[in-house]
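Yeah, one chain of the complex is gone here, protein chain that is, but the others are all in their spots.
Chain naming follows the written order as A, B, C and D, and within any one chain the residues start at number 1.
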Amino acid sequence: MSDELKPDELLNKIDHKPDGGDWMDTPVQIRPGMYCYAAKAESVKTLGLPNARPWNPAEDDWKLPENWQEIIHNGIKERLERFRTFKVFMDICVRCGACADKCHFFLGTGDPKNMPVLRAELLRSVYRNDFTRAAKLLKFLPGGEFLAGGRPMTMDVLKEWWYYFFQCTECRRCSVFCPYGIDTAEITIMGRELLNLLGLNIDWIATPVSNCYQTGNHLGIQPHAFKDMLEFFTEDIEEITGVNVEPQFNKKGADILFITPSGDVFADPGTYTCQGYLILFKYLKDKYGLDVTWSTYASEGGNFGFFTSHETMKRLNAKMYAEARRLGVKWILGGECGHMWRVIHQYMDTMNGPADFLEEPVNPITGTKFENAKSTKMVHITEFTADLIKHGKLELDKSRNANRIMTYHDSCNTSRGMGLLEEPRYVLKNVCDNFFEMPENTIREQTFCCGSGSGLNAGENIELRMAGGLPRANAVKYVHEKFGVNTLGTICAIDRAALSTLMEYWVPEVEVCGIHELVGNALILPGEHDREMDLRMEPLPGKEDIDE
Amino acid sequence: MLEIAIKGSKKYWIWLGALLTVMAVAFAVYIDQFVNGLMITGMSRDVSWGFYIANFTFLVGVAAGGVMVVIPYYLHDYEKFHRITILGEFLAVASLIMCLMFIVADLGQPTRMLNVLLYPTPNSMLFWDMCVLNGYLFLNIVIGWKVLEAERNQVRPPDWTKPLIYISIPFAIGIHTVTAYLYCGLPGRGFWMTAILAPRFLASAFAAGPAFLILLCYIVKRFTKFDPGWEAIQTLSKIVCYALIANVFFFLCEVFVVFYSKIPGHMSHIQYLFFGLYGHGALVPWMWTSMILMFTGIGLLIVPKFRNNETILPFTCILIFIGTWIDKSLGMISGGFVPSPLHHVTEYVPTFQEVLISLGVLATGLLILTVLFKLATTVKEEVRG
Amino acid sequence: MSKNAIIAGLVVFVATALFPFWFNIGGSNAAPEIELSERAKAARYCVLEKYDMRAEHMSLLDEWRDSVVRDADRLYKGTNGKSFNMSLSTGEDSCLGCHTDKEKFCDRCHNFVSVAPYCWECHTTPEEVTR
Amino acid sequence: MNQKYMLPLAGVVLLFLLAYAGVEGAGLQWFFGIVIPYLAVIAFIWGFVNRVMGWADSAVPFRIPTTCGQEKSLPWIKQNRIDNPDTAWGVFIRMVLEIFLFRSLFRNTKAAFHRDENNRLSYSWEIFLWLGALAFHYAFLVTAVRHLRFFMEPVPWCLKALEYMDGIVQLGLPNIFMSGLVLLAAALFLLARRIFDAKVSYISLAADYFPLFLIIGIAVTGIAMRYFTKVDVVGVKEFTMGIVTFQPVIPAGVGPLFYAHLFMVSVLIVYFPMSKLMHMGGIFLSPTRNMANNTRAKRHVNPWNYAVDVHTYEQYEDHFRDKMIEAGLPVDKKE
Partner (left out) sequence: MIHSRRSFIKAAGVSVLAIGAAPAIKAVAASGSGAASLPSKTRRPEAFSAKRWGMAIDCRRMNGDIAGNIVKACRKANNVPDFSHKPDEDKYPGLRPPKKDQELKWIWEESYHHAFPEMEDEFLADKFKSMPFLVTCNHCKNAPCVQACPTRATFKREDGVVMMDFHRCIGCRFCMAACPFGARSFNFRDPKPFIPEINPDFPTRSKGVVEKCNLCAGRLAKGLQPACVEASEGTIVVGDLEDPGSEIRALLKENYAIRRKQELGTEPSVYYIM
């Protein structure tokens, strides 16, 4: 990967000044390294989505149905009626350009069509042509067509859509700066829905969706394997702490159902975060008798259906409430994940609720009512942990994280999709002493995407991902050089995977970890022996020489 | 960057609220002046400039004083001033805005002020004063902002700021020189008609400006996490010391010339200020206080033991600041007008309204200063981590 | 935002946009008639033609005041060949010397189009003084 | 030359000439002065209402505000009530700040890439778009309100007060109205931005230049009539009052420049509802700003929510039962 394009070469390619010419006349060039492979036919078929067939974006013929233009037209029409957002966003953009340099993909690639406004214009130009009265009226005037700024739906436009709607991570950073709050993420969501009507998905999304639908999680891990994996962590933890933290699965009548993205169970460094959860639950069980269960059926917090269509998202998400109802738990606890929380926060209750079979979430240990989760009945683990720490319910040994010089990356979805900013920082500061913020314009609501969100975390589009992650990496590099930051904390599973690669490329000295990995390190389990290793099986600070 | 200014502690907001209250009250009084004219002031046919112009003159000095940190840092690479240069520049910005507001407050027909641009008059010093004041203000805003922004982003400031910085140095000298020229070129006003007026203005400016900056450094240190650095303050205090000595020396030269030559038109003003004339002596106690304060200031600054004492220094600066303020604003303006060219003595005392409006201007200046200093110190903290 | 709220907002908007129409229901389009003094009627001519005068008088006065004060030129010979004293209010042959009734001549139109010139802060009509 | 702006410019010039020549040459005062304005008002109201009702007819299935601050969370965590409101009141404040102060635009930054040994990407506060936009909109508002003096008889004191404030800078005669000059200056700034800023230029369409040129044309003709070529304002008011009282008259002595001004205004309001200028209405309806971020606390209902195919637990267990039993996982049906 990095042999293909060195960081310096990538930087040399960036030019933020588009040269003249009309973007409508500049045809799309689908370039390797910048796009993901097409969805496999069988993945599309599993879900019963339309036009499943093998195809290749690099080829001219995309094997579309005869009436594809009609499908798109009707698709737009239907969505205009269903989504006021879509309709308003199509109409009111004034192209002021405030969003232009807010997009990480534009900053990293310099491709003008990655300016959010232009990405939306790809769709808007067709909308103007086909759906506005202005276009119809202006056609009678000389030059009027030009004034209307529309263009007909052609194959070139379709390819442009596909290329650029899969170059948007739906991070919403542009929306923060838009004077009308136009949310390019929603436009991308519409664009991808429309493309899916023609079976134009990418494989990195379609296959996990199909896996999740069938086996319960994106990676397609079967129930026994899932259990094995957690038991494997349990062994590691026992070696590190001397305590057996054995989790429970599919346990009816447990207090809380815990759901986290499967990435935490199967991919480093998320696995260490997963171990953190296990330690925490063990601690709570032993100290306070809290009964937490995992589920193999709802073993996926993430929801790649969100990157396909609203309907697919709903189909995958339904499992959470179904499983909670089946197990008869009081409420649901959600692990560290980005888009999982976007779905839970903004869609789940509306789509699959009301969750009247659950109780309004209360922390049984502290008595705190989670007022903000009253209806959805699902609590974020950092809210939960922060509450425990605040009430002094956790015994923590910060010094075990003394070797970590931390900075914190706000995930786009939790920051701009719900506003979860302080809780993770609070937890972080309570388990680690060395914490430095990245520059102001790159954190909190202005945070930069990892460059691989919304299903773009594939291997074949690595150039796109490294370019898109540049603004984030650049900010990390800054604190790394300035404060010696060596660890980037985050609360998103995709971040943990994507940022690791990104750091390796841009700032190799920085590692990535989840917040609960640090909690797991710091938490003093009842009956544990003197720990000498952290969860990564590396010597704890001050214990380095014992190994030698 | 301005978003920093809208996030602050309770103290910060109480302080801003207090300033805004003063501004609001003063604005109401100003409306009275706007509607009814300058009759609400204590100015008269004989003393046609008063408190507004006095404060204007003094604040031009404070603004020019900022250059005393700019020159060592940019021209002589004096690194100690790196941290406080921005404070000097922002102090200049706030002072200049106050200056312009004082001028507008003093105008009889403020709605016509653009006539100065519409009919540019190069033979009028006021025209040049407008040019240099606005120029210096513009330069300081641009330079201060761009340099701070670059510091925040940890990149080099844009190349075009360098020439602007160099241009700003003659501008700083210029604002006070031209302001002195407002006075010293007027026939028939013996008190001002002396070539040493501009140097004297500069000397008092370079004492009052840095003295105020030292005080601000103390305040910044007290209320923020930013430490301007003791060494920088030390250097500043030396600057204050020698500038103050120069100021007093120039004044004594003036006293010698006037009293040795015994020309009545020149002598009577100083007589009025320090001894009273024809039984009028409202300013006598003020002027002697000013002298005592300035001499005490010199004494405290020249002896290293006192100058290096962190507790005494701010008090010394307050003494000097008040001393130079009396010297330059009260004495300089009233002294010039009394006695009048027809040798009448009409004394001037500002009215309550006049003082309130002036307080409003000062509150505005302090508000701007607070916001700018908050920006600067927050950015510096942020960058330091 | 609910549909009702939107409709309410729209009603307010349309009402605001059409304000000039409903506000003037029953109103008239008549401009005020200005009354010429006997002297003005008798003279039959002014500095400029009627519509030019209506449109340009303020600029003419602006020009005049500079000429009078700065160049000491006080006599204006118009395109109609007639001479006038370049003064708004001083003397019989000034503007107000002929148009003696400021209220009926100047103020009616000024009020109609909401113009409040500051001329009258200093310039007094002879009538005003004698009254 | 870039036809994206040359064409709209030519169009606006053409519109101007059309009205100017129509009145001056063909004596079509009644057409440009009476027919067109009435039609324009009708088209404006009808078009505007239609557009907004079109938006209102669409559903709001989800509640997806952009959150720009800390959400309502645990009681000891300070919520940003404005940028992340969970109540209608907070939303109201957020909208007021958005509509009257362009708050989001105030945040605007400018990214710069410093290609040197550090390769820093920097973001600095960019105020000029915000300032320009604010100046433009407020100047436009004041100018528009100020014009009410032509539509009201007698003119109320509040309007006179506004005129006084607007004309407070005394500079020659007639009084200078600042709003008009600021409007023109701001419009020219926004235009310059579109032409000279490479990024903005690239995204700009003819439809972005056209209204700008039109507004500049309106401002220029208005300023020309007030300060330079002059127009008989009494005649103008006679005319405007005629229009609003439905007793239209064509006054004598009002020149073609006025009709050109009026015609361009008419074109602007006709064009308004079918263009991006509808952001005026749209800003109120922007769902990312006008909704509270409280979906987890309060259920939002999607009017078109429909049932979907779900892979149920039963299907799942049927599929994996043996493996689950073997691994010691609990199952519902043990067969």
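Here is the rule we go by: a contact is a pair of C-beta atoms (placed from the backbone, for glycine too) under 8 Å apart; a residue touches a chain by one contact, two chains touch by 3 or more.
Just so it is clear, the model here is predicted, and its values are computed rather than measured.
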item	value
Residue touching the undisplayed chain, where the options are B:20, B:142, B:186 or B:318	B:186
Residue of B:21, B:121 or B:134 in touch with the missing chain, whole complex considered	B:121
Omitted-chain contact residue, chosen from B:234, B:289 or B:346	B:346
Interface with the undisplayed chain - residues on subunit C	49, 51-52, 64-67, 69-81, 85-86, 89-91, 118, 121-126, 128-129
Touch list for subunit B against the chain that is not drawn	36-39, 41, 43-46, 48-49, 103, 106-110, 112-113, 115-116, 118-119, 121, 123-127, 130, 182-183, 186-189, 264-265, 336-337, 340-344, 346
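Keep in mind that, in the parts below, only the chains that are shown with their structure count from here on.
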item	value
Separation of subunit B from subunit C, taking each centre as the mean of its C-alpha atoms, in whole Å	48
Averaged-CA centre spacing for the pair subunit D and subunit A, given as whole angstrom	33
Residues of subunit D whose C-beta touches two or more other chains	55-57, 60, 107, 118, 120, 123, 170, 172, 285, 287
In subunit C, residues with contacts to at least two other chains	none
In the complex, subunit D residues that touch subunit A	2-4, 7-8, 11, 51, 54-64, 66-74, 76-78, 80, 83-84, 86, 98, 102, 104-105, 107-111, 113, 115, 118-121, 123, 129, 133, 193, 197-208, 210, 274-276, 278-279, 282-283, 285-289, 293-302, 304-305, 308-313, 316-317, 319-320, 323-324, 326-330
Parts of subunit C lying in touch with subunit D, wherever the complex brings them together	1, 3, 6-7, 9-10, 13-14, 17-21, 23-25, 27-32, 50-51, 54-56, 58-59, 61-62, 109, 111-118
Subunit D residues within the subunit C interface of the complex	41, 44-45, 48-49, 52-53, 55-57, 60, 148-155, 159-160, 163-164, 170, 172-175, 230-238, 240-242, 244-245, 247-249, 251-253, 281, 284-285, 287, 290-291
